[in-house]
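Got a structure here, written out as C-alpha cells. Questions coming.
Heads up, one of the protein chains got dropped from this complex, but the rest are sitting where they should.
Right after this comes chain A.
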Amino acid sequence: MEASVRPTVMRYQATLALGLLGLAVIVAMVAFLSMTVGARAIPLDMVWTALTAFDPDSTDHRIIWDLRLPRTLIGLLVGAALGLSGAVLQGATRNPLADTSILGIHAGAAVFVVMGITLFGITQLSIYVWLAFAGAGVAMFVVYGIASIGREGATPVKLALVGAAMTAALTSVVSAVLLMSPTTFDQLRFWQVGSLAGRDMAVLMQVLPFLLAGIVLALATARMLDGLSLGEDVARSLGQNVKISRAIAGLAAVILAGSATAAAGPIAFVGLTVPHVARAVTGPNYRWILPYSMLLAPILLLGADIIGRVVAPPGEVQVGIVTAAIGAPFFIALVRRRKLATL
C-alpha cells in the first residue's frame, strides 16, 4: 500500500507545499485584518503606531493591545486547535462526521462549567477555563473507557455511539440545570455560543501550554492516522499498535478540543468542516491533511469573527453564530459538489 500511495503523493508534494505556504500567507492576512477591522473604526496608521509606540492614554491603542491582539492570537490558536482536533478525530475514529461534539467533549465542558456556576457560584472566565478543560477530559476519558469495553477495543462505531449517548446524557444534565436556574443561563449563554471577544491575555496564557503541546502531539500522529486509515487489519499487519495509536490520537484531540473549548466556548462546525476541505485539496494523506487543517481553520474562525464584528454595529455577533451560519451552507455545498473522500 505504501508503495502505491507514495508516487501519487510525490507528484503533488511540491504543489501541496506551495499551497501550504499560500495558506500561511492568507493566515497572516486574516490576522492583519483582525487587528485592523473591528466594531470601532481605527485608521491603519493608528494601528501601526499602537503596535510600535504604545500610548496607554489612547483609547484606540488600548483597544488594539487589550482587545484585538488577544482576540487575534486566541482566534489563531483556537482555530488551529479546532481544525487539528477535528482532523485527528476523523482520522482516529474513521468517522467523517467526527467532531469535538461527537466524543462528548463540548457537552462535558458545558456540564462542568454549568456545575461550577450553579453549585459554586463561579463567574470568572479564568476559572471556566479549567472547568471546561476538566469536563472535556473527563467526558473523553469516560467515552473512550466505555468504548474500549469488549474484545475489539474502541472501534470507530463504538466511539461514535458512546460519544453520541454521552453527549445526549450530558446535554440533558445541562438543560436540567439551566431550566432550574435562569441566572446560570444568563452567564452561560455567552460562553456557550462561543466567542473570541472578552477573552484577555490571561485566558490565552492559561491554555497556551496545552494548545502548543496538543498541536505538536497532533502533528506527530500523522503517520499513525495514515496507518489507521487503511483499516485496522492492514494497520496491524504493518506493525502498528492500533490501540496505542488511537489512544495517542485521542489524547491529542482532547487536549486540543478541551483547551479550545475552554478558551472560546464550544465553537461548532470548524472542526467538522475544515478537515473535509483540507482532504478535498490534499487527498487522503494525513501528513498533509493535518497541516492544511491547522492553517485553514484559523482562516475560517478569524474570518467569521471579523464578519461578526462588523455586521451589527455598534454591537457584535458572536463567532459561534457566524461559523455556524457560514459553515453550514459551505459544508452542504462541499458535500454536494463532490463525493467526500472516504475515510
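Everything below uses one rule, namely that a residue touches a chain if its C-beta (ideal position, glycine included) is under 8 Å from a C-beta of that chain, and two chains touch if they have at least 3 such contacts; residues count from 1.
Following the convention adopted for this analysis, contacts and distances are computed from a predicted model.
Visitor: Have a look at "YdbS-like PH domain-containing protein", "Fe/B12 periplasmic-binding domain-containing protein", "FeS cluster assembly protein SufB" or "Ion-translocating oxidoreductase complex subunit C" and point out the UniProt protein name belonging to the hidden chain.
Guide: The missing chain's protein name, per its UniProt entry, is "Fe/B12 periplasmic-binding domain-containing protein".
Visitor: For a quick check of understanding: of A:195, A:229, A:245 or A:259, which residue touches the chain that isn't displayed?
Guide: A:195
Visitor: Please give every residue of chain A in contact with the chain that is not shown.
Guide: Residues 38-40, 59, 62-63, 66-68, 123, 125, 179-183, 187, 190, 195, 197-198, 200, 309, 312-316, 318 of chain A touch the chain that is not shown.
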